[in-house]
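Could you have a look at this structure, given as structure tokens, before my questions?
Omission of a single protein chain aside, the complex is shown with its protein chains in their original locations.
This part shows chain A:
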Amino acid sequence: MSTDATETRPTDASPDRPGAINAVPVRHPGRWIAIAVIVILAAMLLHLLLSNKAFDWRFVFQAMNQQPVINGFIKGTLLVTVLSMIIGVGGGVVLAVMRLSDNPILAGVSWVFTWFFRSIPRYILLFTMGTLGILFQQGIAFGVPFDWKIIDWLGLSGDWRFYTLDANQIFTGIVAGVIGLGLSEAAYMAEIARAGIMSVDPGQAEAAEALGMSSGKVMRRVVLPQAMRVIVPPTGNETIAMLKDTSLLLAVPVIGELFYQLQSIGSTYYKTFPIAVAATLYYLAATSVLMVGQYFLERHFGRGFGTKAPRAARPAGAGGA
């Protein structure tokens, strides 16, 4: 190889060799046509955006700037996304570990949970969450289960309840929304986390067990950090989907939600289209921020993988020193 390289160097060219090649770059007429078409379409789009009165940009930005709309974005969209995803990811990982457990009861519970919450459309689930208060009209109490029966049998009086929550405060508004979206998300995340855990070489868990790690430590220190490499990309997708699904909070109902607030402004001023534009801009901005976050997460959990040499490969010249 190296001798070839020196021979083809132009300064070494001898008279009996052919002269330098008169290279002409390959032409790509298709690309130029595509560029022309796209430039024209982009110009048309820009013209539409700027000149069409229906956009009413001034109204769009005014609507976006209203305090209830901003609150709706921060609380109804961002906060609900974060809280639901915390419940979803945490619950999903727990469900996945249960599902992969040797214990048939735990595996079965996890399967039933996933089956149930994946079966219900989110809109209907959220609507149901808003009405669940009717099941617990005396509140949700923490104490001895079936205490009234036991007390009755023993001939005593009173109750064995230590703390009672008002169900009508739980199953309403943002709390109901977060619980509903979180449980639904946990069912999807369970499958993603399960795939991630199963992607880790069983030899990893064996090596950790052989070092004396308990099964919990094996999972936390060795298996899950490696599973995250597989879990993070679809979780980013799920987070973006969740961000958009917060608009379903209307079903609970939650009125402190971005789109509801925008719509109420729209109906007051009889302007529907600019409202749709305002909502689109909010969701575009939030999704863009999430995509940047996902990039850094993927980079973090990709340590020791990817562009570097794969496991067990032997880089040239790196033979045991």
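In this text, contacts are C-beta pairs under 8 Å (C-beta built on N, C-alpha and C of every residue); 3 or more make two chains touch, one makes a residue touch a chain; residues count from 1.
Following the convention adopted for this analysis, contacts and distances are computed from a predicted model.
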Worksheet item: So which of "ABC-type polar-amino-acid transporter", "Membrane protein", "Spore germination protein" or "Thiazole synthase" is the UniProt name of the chain that got left out?
Response: "ABC-type polar-amino-acid transporter"
Worksheet item: So which of A:Ile150, A:Leu165, A:Ala207 or A:Met291 would be touching the chain we can't see?
Response: A:Ala207
Fill in: On chain A, residues whose C-beta touches the chain left out of the figure
201, 203-204, 206-214, 217, 221-222, 225-226, 229, 301, 303-305, 308-315, 318-321
